[in-house]
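Removed from the display is one protein chain of the complex; every other protein chain stays in position.
Up next, subunit A:
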């Protein structure tokens, strides 16, 4: 008999997500994904100065805290035909790459690992065996028996105190956990180490952007001055700090993150479920030269359909036939009917809540059931994120990506098809981090070389003054956020924002069904998942977390006319 399992809130994500899954004889037979919070940022942007847009748009998300600012800046620069100096491109790449590394490591250890690691099982571990395990997989220095004994004691005292804090009510002891106690202990130790390290790498954002979260950006370049000799500029001392933070990050990735993921994957590698759509979209990012030159991207642009890695389809975010959004099952309405799909340049967002009034127990999934819209690429639902990026790069024939992916698969003795799974998504994120950490070093060396050669320019100021702008202009900004393809579409009229819309990674992945009833990536990936304990749907969390959902971003709001269509309800 079918049972409806509700997970709300889905925790260890950013934002508010609700999952309703229909389970029959221990398998998911249908699933619904619902974003349960909306803020209306895109209704707020119109009427403002386009040079300010980045600051407002950045507040779409404080986790991937930099990419919305960067995407917004790129949209404005695209509309106003502004090219940024090489140093600005490098600083932006350094900040984006630092974010991606930070985000992926934090995602794995603090948001996802507890789906694979039974924290309380670590209490039963033999510290000597944990030490041997750690030393067998990596040269990370903190791996002595005494070290693991200390970590275990800390955990034991914590548990004995009767206040489990963030570990309260976890699914500890669930039969889906497969790691031996020693691997669990190692992972708990690394949870703590990664927690302390993550505050270090973001110092790169503080150097170039003044703070993190929410570092500063600037239309036309970056708001920093480069001068090796000026005490108030990014000088030799500041550059040395950035250099050592990069080196430290590379060590964490190479000696902690990647070995841990490979080790944990080794215990779960016969669990191949959770692949989902098999359609992958990437806008591409990390330009070696300029964002307008996609051929220079280190993460390539393209689409892969039906898991076919022999073909890459061209992607153009400005093409009205490509990226389009449905609201058939979303709490919005379109003027011309909710079964239509609109390109972001024409997009509308008008709140239209038809769901149950809170407090409620179950959504009406036959109607509208989410604050997330349903974007489709050429009318096909797509997955975005690290796995999508690696598959597009792999299919594009990128040798560096192929080498890293094939090497990991060989170590795990897994076929390429194993990537199309929950585990594959998690593995892809770690492998991408390794690649990006390497590229980050390259951006840094190039920046230092430019400064050495006397190029200190960080801003192109030619079109700063609104009087130099055309009366009407449209532009698109794209990035690869840690969670996947991100686009902002802007129209500027008479010096002000006239229209603004964002289509973000979790909108792609977390979307409800479209007009044709096609599932989004979360919903498709949950199908056929095992659910061993119906009151503890560990496997569902594992699949959802493998996407690293980020909900604040995905609940939308734009209105092209700048008028609001908000239902007012007093209470």
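Throughout what follows, a residue touches a chain if its C-beta (ideal position, glycine included) is under 8 Å from a C-beta of that chain, and two chains touch if they have at least 3 such contacts; residues count from 1.
Following the convention adopted for this analysis, contacts and distances are computed from a predicted model.
J.: Which of the following is the UniProt-recorded protein name of the chain this complex doesn't show: "Response regulator transcription factor", "TldD/PmbA family protein", "histidine kinase" or "Hydrogenase small subunit"?
T.: Its UniProt record gives the name "Hydrogenase small subunit".
J.: Which of these touches the unseen chain: A:124, A:353 or A:532?
T.: Of all options in A:124, A:353 or A:532, contact with the hidden chain holds for A:353.
J.: One chain is left out of this view; which of A:28, A:70 or A:114 touches it in the full complex?
T.: Selected residue, touching the omitted chain: A:114.
J.: Quick one: which of A:3, A:230, A:290 or A:306 touches the chain that's been left out?
T.: Residue touching the chain left out of view: A:230.
J.: For the full complex, which residue in A:143, A:184, A:212 or A:348 touches the chain that was left out?
T.: Going through A:143, A:184, A:212 or A:348 one by one, A:212 is the residue touching the chain not shown.
J.: What residues on subunit A make contact with the chain left out of this view?
T.: Contacting residues on subunit A, toward the hidden partner: 6-16, 18, 36-41, 43-44, 47-49, 51-52, 55-56, 59-63, 65, 110-111, 114, 119, 150, 153-154, 157-158, 160-171, 192, 195-196, 198-200, 202-203, 205-214, 216, 218, 220-221, 223-225, 227, 230-233, 241, 331, 351, 353, 355-361, 456-459, 461, 464, 536-537, 541, 552, 557, 564, 566-569, 571.
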